[in-house]
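As you look at this complex, bear in mind that one protein chain is not there, while each of the others sits in place.
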Amino acid sequence: MHQRSLIKTVAVVLFGLCIYAAAYTYERLDKNNSVLLVVDHQVGLFQLARDYTPTDFKSNLLAHAALGQVFNLPTILTTSAETGPNGPLPKEILAMHPNATFIKRNGEVNAWDNADFKAAVEATGKKQVIMAGITTDVCTTFLALSLVEAGYSVFVNSDASGTFDTKTATEANQRMRQAGVHVLSLFAVSCELMRDWRNTPGTVQMLPFFDQYLPSYGFLARAHDAAVLNGTLSGLDD
Amino acid sequence: MHQRSLIKTVAVVLFGLCIYAAAYTYERLDKNNSVLLVVDHQVGLFQLARDYTPTDFKSNLLAHAALGQVFNLPTILTTSAETGPNGPLPKEILAMHPNATFIKRNGEVNAWDNADFKAAVEATGKKQVIMAGITTDVCTTFLALSLVEAGYSVFVNSDASGTFDTKTATEANQRMRQAGVHVLSLFAVSCELMRDWRNTPGTVQMLPFFDQYLPSYGFLARAHDAAVLNGTLSGLDD
Amino acid sequence: MHQRSLIKTVAVVLFGLCIYAAAYTYERLDKNNSVLLVVDHQVGLFQLARDYTPTDFKSNLLAHAALGQVFNLPTILTTSAETGPNGPLPKEILAMHPNATFIKRNGEVNAWDNADFKAAVEATGKKQVIMAGITTDVCTTFLALSLVEAGYSVFVNSDASGTFDTKTATEANQRMRQAGVHVLSLFAVSCELMRDWRNTPGTVQMLPFFDQYLPSYGFLARAHDAAVLNGTLSGLDD
Amino acid sequence: MHQRSLIKTVAVVLFGLCIYAAAYTYERLDKNNSVLLVVDHQVGLFQLARDYTPTDFKSNLLAHAALGQVFNLPTILTTSAETGPNGPLPKEILAMHPNATFIKRNGEVNAWDNADFKAAVEATGKKQVIMAGITTDVCTTFLALSLVEAGYSVFVNSDASGTFDTKTATEANQRMRQAGVHVLSLFAVSCELMRDWRNTPGTVQMLPFFDQYLPSYGFLARAHDAAVLNGTLSGLDD
Amino acid sequence: MHQRSLIKTVAVVLFGLCIYAAAYTYERLDKNNSVLLVVDHQVGLFQLARDYTPTDFKSNLLAHAALGQVFNLPTILTTSAETGPNGPLPKEILAMHPNATFIKRNGEVNAWDNADFKAAVEATGKKQVIMAGITTDVCTTFLALSLVEAGYSVFVNSDASGTFDTKTATEANQRMRQAGVHVLSLFAVSCELMRDWRNTPGTVQMLPFFDQYLPSYGFLARAHDAAVLNGTLSGLDD
Amino acid sequence: MHQRSLIKTVAVVLFGLCIYAAAYTYERLDKNNSVLLVVDHQVGLFQLARDYTPTDFKSNLLAHAALGQVFNLPTILTTSAETGPNGPLPKEILAMHPNATFIKRNGEVNAWDNADFKAAVEATGKKQVIMAGITTDVCTTFLALSLVEAGYSVFVNSDASGTFDTKTATEANQRMRQAGVHVLSLFAVSCELMRDWRNTPGTVQMLPFFDQYLPSYGFLARAHDAAVLNGTLSGLDD
Amino acid sequence: MHQRSLIKTVAVVLFGLCIYAAAYTYERLDKNNSVLLVVDHQVGLFQLARDYTPTDFKSNLLAHAALGQVFNLPTILTTSAETGPNGPLPKEILAMHPNATFIKRNGEVNAWDNADFKAAVEATGKKQVIMAGITTDVCTTFLALSLVEAGYSVFVNSDASGTFDTKTATEANQRMRQAGVHVLSLFAVSCELMRDWRNTPGTVQMLPFFDQYLPSYGFLARAHDAAVLNGTLSGLDD
Partner (left out) sequence: MHQRSLIKTVAVVLFGLCIYAAAYTYERLDKNNSVLLVVDHQVGLFQLARDYTPTDFKSNLLAHAALGQVFNLPTILTTSAETGPNGPLPKEILAMHPNATFIKRNGEVNAWDNADFKAAVEATGKKQVIMAGITTDVCTTFLALSLVEAGYSVFVNSDASGTFDTKTATEANQRMRQAGVHVLSLFAVSCELMRDWRNTPGTVQMLPFFDQYLPSYGFLARAHDAAVLNGTLSGLDD
């Protein structure tokens, strides 16, 4: 009976669809399809971020902005009410991106509610968004969720997002993750963009970047090079 | 053969449904569609909450209740056996909500099991519930799960929910999250309700609120205003 | 054309099924449909559990076993190689359950691999399993995952499961949660079984239980009762 | 021989002096011999203090100032370069002490280097100094060490001194302790000044103070009073 | 010249005195010269102590009182305003010491300010005081410092003293230590009183004590005894 | 009408498929279907891993490699640019696997991007992959996600993956978990491979393994065996 | 009798000496009497220091060296076996001190055991030593104790000394403190050298220093200056 075979076929198709839906695709960051967003990394708001030491967090903010430079990513800067308590962006970030689109919002908490910002993102034509902001639970999360809703793949550089305390950060990251946001470390973002040390950017560009922003890696390389050039055996029989 | 085309069509429809189901919608808090629940924030139960400092937690409880005031949300208070060890609500909360519906439960652990409470929530006609309670793993979680089951969108203000220790809080929040509950910080709840500093409530109402309940933001604003009014340059060449 | 209407109908049915599937059902613990499992709470293995203080963990183990007493739950005890380093169960647990089924496993790490244990669980006819074990990542997790696979609703009392460190506990609970296991605090398990303080077990049975195993609640009640009986006003004008 | 007896006598006297020197005298705070110093509790510097939550620290700063009110202590306020980034004192502190001596330093890090400040302290004629400042390792420590050198008994309210991180606070407190500074909690300072709940200030004045600044004690009193007035026995047979 | 030889002799004597003074004497607890003080271990004040888990702290309070029983020490109980929020002593402590001197203070924060309490301590004729109280920074510290001033050797059982947070506890213990107070763990107090497992109290009395109050030791002994009685070799070739 | 019955049947089939899809299958590690991957456990990269103590982490790295030995698993070693700062593998790991396939990558961050490595994994014919690497967020995560995409069941031994800090580890594990990676402790991996202490490998092989790499278990067994052989009862009446 | 009056006089003199000895002198750092030591801040040893984040510690090392520049202090660099695993100094430190005395030790753990190093310190003629090293418990402590023994006043910049873990750091600092070493934060060292913002070095030199090495202070100044120049009132009525 054809209904029966029909049913079987439908079942098979459905099962295939399920399998297809269940199959995991590892969406990697693609430096040619990414835009970098610097969201409210303002010198006043900086004081609210207590889930990092100040020195770590400043370094992470600068590293986030530097990703745009080293990978030549279209970069959009935005601030919230910067003549008020939130303050301006750090001069180092402005110096890295003199020609970046810079949207100064006058009231919208969620940058996506600002038409100019939205247009700027859309104008890049990129589908992968690398972003970070202060505070994680508000400026980062609200925008990230709107971007997912708008169909973007969102990669939050969690090292450059800060908030009141670790608990708030954890819960905000969890909220974003549930909406499909990828929450990554600075090192993971960097390496996923680079992929191979023989690429450009590769060793030549990224070792100085890590030396600057991940000193444990930088000092590893420095000690290694010193050993290659001038080292004497330690005496350990290894 | 029509079965074949039927199958194709079914497959397409199903695929569309899947896509539709998979598409993420960012459900934001809407101040016109929200009800605020204050659950068992009783002065006796307060002693059980050890995942915050007492001063932080008292401040968070008052801030939670104040959300109802500043955003003019329908607010429902409830307590569990308040003539027993759990004790009454803090007088400050009662003073903020002299006309709120107040359901004093005599035995039900889960407020949703109390018909009056359930009716009070339903009577608001709101579909988004902002809530917090003591303890997180019992009073908050049980009610939140029942509310999700009843079709509400539930937003737990995690800063105003407390319990025995951090581990218990984390696990309770995880349990709620898996049922689709949104677990948010006080700052996220506030900003998602406000959306734009130019709205009402906006700057005029919310800066005093943050000055009171998020002192790192309040003191940022105070220092900023002092600088605008009487400040002299620091001497840093920035 | 009937195919078209068929497709529409199929789509509608599928959509309904999706909605049905998406609709959250809050499965509460039901004291009449639950079995309590005490898994490898052995005095030797006790030393491996370092994610609790020893005094807290001993108290939590005894509280777990006491749930069977106070709620009159069918209770199954099991141990792994108890003449070896793992050691016997604490005498207090044995004393609470002199007539419980007690399965002494001689080799199976996962209790579900032991036919007698499996038969004992099945013989209860219950569909909700309340369990805890040492270590969380092995004895608790392996059994919990097998029980989910076998169709049971599994509620892990996380306060009575211990392991090498907090990180291992967190990751094991996460693994179980992803399989649909409910990971709950002792207080949540207790209150979900009780539901209403006017039930039996209710105030009369559970206050002594909490006084014993949750001393912050017990001392709250003691101080309250002292105040009711002999208290004088503090002098605070509240 | 008289030298011999002389030597014996000298030895005895010396021994007595040693005993006398070794004998510990518990120097308690005396509300009639104390001056309160509020040192650089400025709204800008507030952001540097990360060894407390912002809400805790604001509460502790206000409590410190309130000690002057409730115990009617001579109180001296001082700030460092308050038109610069350090900012002014919180308005709440100024409102509590409208008539206090207020020394605005223009450059001296150590307030004792400012002649007006020194004169103001000396003018009080008090020998016990209760003080706190931001940051603990600089503004509190430098002044405290100078005060010890000048012969004062110094009591640092450690809850109202904040700095970059816990390690820095611990080391600064250790440095002060080695110079003979007493490092105390807010509660210890308060109770040592009060001594007996039947004094004035005593219950009437201090319970509201603790209700405001030590909420775990305040809510204990509130719950107690509610139990005395309206409480019903819990049902616990204790 | 005799002055010269006199000076030499004086110098020698002084040097000897210095050496004598510098020589360290290890003052051990002596069960025949000790009195046990239970200070404000009240069920209300219990809620203020957040530097221990509630279960640990309750166990430590009971262990402290049990020291009096097991070592047959003269024991003095005292409470502060026990009809107020502080509440009564736990019934378990009262049951252990039905005949102890019990001083209910009506206002004095420092128990030494209460003449009856002071007389009770003096009446014991003991020179070593073992004590603990709530809160560490006030009730324990004030009394301990007064006792040192009065010439007693003071041994604080730090496990049975609790306060608002770890920082406050650490600072209070540091303050006491500087006055010469010995700050010890429960285990150290117990073992210094016992000295040798072959004494009375010794193994027979102290193993049950440790089994009750130090479960990691108790379960070690239980597992050991089970191995001796019924154990089979593990199979480890050790 | 046949459409109606068709629809019903389709609905039933779909429902069944849903049930089938929803039914949880506990995929256990199978020693006969597993391959072990040692990823970038290099002596230079070792310094970057700060989420473990160095001694713990070295022990965990050796334990990971030893799993291949004790369970006779096909094992693949890989390194990244080992003549550079990352350095070679520890000699102990090389000594355990003299005949393992060893892929030295010259540039690919993600080992799966290296054709030889991919071929080596595929050549094993195994479908379950047990792996660990440095750093967790890059070397472990990138490979794990690619393996899931390629259809493997991936089991990450989290104890042998290390990275810059706990936050980065937690977030990386969370990212992997969302892709379906199983994140397990060393103990869980070991026991899931062993399943029954009576198997081979079982007691004879695994007790020495645990004695070496999980000393709390090893010393439990040693103390137990000593008690069996030479023990005397403790004197505790248990 | 003259002996008697002699005795009295001796007693008085002795008492005076005691008072004199007891009198505390606050020895402040004096920029004109200080030498800066950079001890084993080598890029290899850097990896051993895990009591700071790498970024914090690198910043602290550079700040320590920069103290020599900004306060024009005689500066001595030393390294231990720098062609071995310990590695060379960071290039940034060498660049700051191209003309500093630089002692490369070939074996002595304690730099004071190296005659050249000792001579270099003595040659400065300074009596206050500001120093920091890796590791705190060995390189810093050994040298600091020898310097105290040699009569120097030693000020350890604790932020620039690192070791295996926090416990080791705390214990080493405690050991040094007991020998009379001053253990200070970077901020305390800086401010004690500067003393007054109107000095040279003062605001002009030190604000850029703090902006670089204490970003929470630097960003405070940046936000302040932005407010002075372009700020608008926040709208908070404060």
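Read from first to last, the chains carry the letters A, B, C, D, E, F and G; within each, the first residue is number 1.
To be clear about the criterion, contacts are C-beta pairs under 8 Å (C-beta built on N, C-alpha and C of every residue); 3 or more make two chains touch, one makes a residue touch a chain.
Since the model is a prediction, treat every value here as computed from it, not as a measurement.
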**OP:** Go through chain C and note every residue touching the omitted chain.
**Re:** 47, 50, 53-54, 164-165
Original post:
At which residues does chain A meet the chain that is not included here?
Top reply: 203-204, 207-208, 211, 218, 220-225, 227-229, 231-238
Original post:
At which residues does chain F meet the chain that is not included here?
Top reply: 42-44, 46-47, 53-59, 82-85, 87-88, 90-91, 213-216, 219-220, 222-223, 226-227, 230-232, 234-235
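Here is the rule we go by: only the chains that are shown with their structure count from here on.
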Original post:
Roughly how many whole angstrom separate the Cα centroids of chain B and chain E?
Top reply: 46
Subject >> Between chain D and chain B, distance of the C-alpha-averaged centres to the nearest whole Å >> reply: 38
Original post:
Touching two or more other chains, which residues of chain F qualify?
Top reply: 6, 10, 14, 47, 50, 164, 220-221, 223-225, 238
